[in-house]
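Sharing a structure here in structure tokens format.
Here the complex is missing a single protein chain, while all its other protein chains stay put.
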Amino acid sequence: MDTTMSPSTVDDVDEPDVLARNIRVGSRIWAASQAFFFLAFFFAFLYLRALNTNGLWRGWPHHHPSPSLAFGVAILLCVLGSAAVARGAVLVAPEMWRVTTWAALVLALAAVGLQSAQFSSLGFGPTDAAYASVFVGWSGLFALFLLGTSYWLVTVIGDVTRVGSLPEVRAAMVDGAGFVLLVLAGIEIAAFILLYVVK
Amino acid sequence: MTTIAGERMPRHGVRIIAIWLVLTAIAVPLIVLVLGPHLPPPRMSAEAGSQRDANTLMTALLVPIALLVVVYFVYSFVFFRQSGEAILDGPPIKGHAGAQLLWIVLTSAIVLALAVWGSYTLIAGAHGAGGGQGPDPASKPTGYRNALPVQVIGQQWEWTFRYPTYGGIETRDLAIPDHTLVAFHVTSLDVTHSFWAYELGVKADAVPGVDNIAYVKARHTGLFQIRCAELCGLWHGHMSKKGRVLASGAFQSWIAAAKTKNAAIVKYLPKYNRVYFPAPLRRAG
Partner (left out) sequence: MSATPIAPHRPVWRRLIGFNMLTGLALGIGGWFLGAWIGGQMAVGHDYLLGTDQNDVGLYMGYLFGVIGWLVGLGFANYPIGRLLGRPPTLRHHETGSWTRYFRLCTDHKVVGIQYLFGVGIFFFIGGLNAMLMRTELLRPVEQAWPAGQYLTLLSLHGTMMIMMTSAFILGPFGNYFVPIMIGARRMAFPRIEALTFWLVPAAGLILMSAIAFGGIATGWTGYAPLADEGRAGMDAYVMSFILIAISLTLVGLNLLATILTMRAPGMSWTRLPIFVWSVLATSILQVLAAPVLVAAMAMVLMDRAANTSFFLASAGGSQYLYENLFWFFGHPEVYILALPGFGIVLEMLPVFARKPLWGYRLAVAGMLGVTLLSFMVWQHHLFVSGMNGSLRPFYMLTTELISIPTGFIFLNAIGTLWRARIRFTVPMLFALAFFFNFLIGGLSGVFLSDVPSDVTTHGSYFVMAHFHYTIVGGLVFAFFGAVYYWLPKMLGITLNETLGKIHFWLFFVFFNLTFFPLFAAGFLDMPRRVSTYAPSLQGLNDFVSASAYVIGISMLIFVANLIWSLVFVREPAAENPWASRGLEWQVPTPVPVANFDRIPVITSGPYEYGVPNAPPVADLAPSALPAAGS
């Protein structure tokens, strides 16, 4: 920590409600940014599928990429579970937050792990035309976002575990992380429907 | 504020409007009669004509708007300036509902009129106005089924042209007959180019995998300038050549000569198609 900090700069402790509101508002803005990021892939899927340039949307004639549905369902369930637990935390007593956040973290990391496992046994590669490109890009970047959110969950665990942290801030951290995961879950539902069902 | 109360208020608004009216009365005829005939593009086709009309009309409409703002600003600099070092407050006017409403109504009316007029010329008047309309043109001129198809192929860094109704021959020169509806089918073999025939008023992006159609009917014979209007790499600026509008008979003899000249190589060309898909483009070493 910085030893040269003068007392007058540490004014954040006297405004916990502002701190909490910042986290709540900031997490919602971040969720909107995330949604717009994946909107690009949503659009790419529908657009390239509709254009079907050179008849190669689904891949070369002899080879249609087909990711394993079992992995898809498992990833979907993990993400939905993680979001449900993280978001559901606002309904339970603060004493439970440590458990719920740990559960959300484990499920989110499980989804990332499953995604990596799926990639290593995909049966096709990013080179296999348009659908394969969208699949690899969307799933891969989603896992990356999930990984980033996992780090956030780690800090939430740190906050809800620590005795000295402010109750308003704790509540805001739980609320914010839950909201961001909820939006990610919505994106994952769209991804599942498009990438595994619609193709 | 107190300093203004004692003075006799000049009628600023009337003066500004008067100056503006005089300037507009001078400017608009000059634009329509003097500048208009020099605005691009030259009227080599009906489509180019509609573009020049659009440019002339908009200049004649927008210059008075610009004049109003400029006259007001210059007037205010002269009459509403504070000389000396003193810092005195002006009258605390925070707004005027009527003026705001008038402004909104007027600007909305101008904007909507422009949009309606633009849409009309695009759809009904000039049929795409020489712009690329994609593989399924929304606005087709009468007799478009009998239009002479000319395929324009862009590649780094050359334009070539194929005439599907003349055996699919490919030439490096572009010639089209006058008074004949021509459908340019613009496509690309590699990156995005844009086919720009300046005097004809044609511009259509050459996009790989897309058959981008633009209609044009030349009014008279002559040369026109072809350029690339979309950055396509190193020699983008060199993708320019002259195209020719020929009289009908001259066109027929030109195409017959081109056909003879092409006979030896046409069998090596890929079969005529609306789009071409060469091997996937990857980076050169």
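Lettered A and B in written order, each chain numbered from 1.
The definition used in the following text is that a residue touches a chain if its C-beta (ideal position, glycine included) is under 8 Å from a C-beta of that chain, and two chains touch if they have at least 3 such contacts.
A quick note: this is a predicted structure, and the numbers were derived from the prediction, not measured.
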item: Contact partner of the left-out chain, one of B:His12, B:His179 or B:Lys241; value: B:His12
item: In chain A, positions touching the absent partner; value: 1-2, 4-12, 14-15, 17-19, 21-22, 25-26, 29-30, 32-34, 36-41, 43-44, 47-48, 51-57, 59, 125-127, 129-134, 136-137, 141, 151, 154-155, 158-159, 162, 164-165, 169
item: Hidden partner interface residues of chain B, rising order; value: 1, 4, 12, 39-41, 47, 50-51, 53-55, 58, 62, 65-66, 69-70, 72-73, 76-77, 80-82, 87-96, 99-100, 103-104, 107-108, 111-112, 114-115, 118-119, 121-123, 126, 128-139, 186, 190-192, 194, 196, 198, 201-205, 207-210, 212-214, 225, 227-238, 275, 277-285
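The criterion applied here is as follows: only the chains that are shown with their structure count from here on.
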item: Distance from chain B to chain A - Cα centre to Cα centre, in angstrom; value: 45
item: Residue ranges of chain A in contact with chain B within the complex; value: 53-54
item: Of all residues in chain B, those that touch chain A in their complex; value: 209, 277
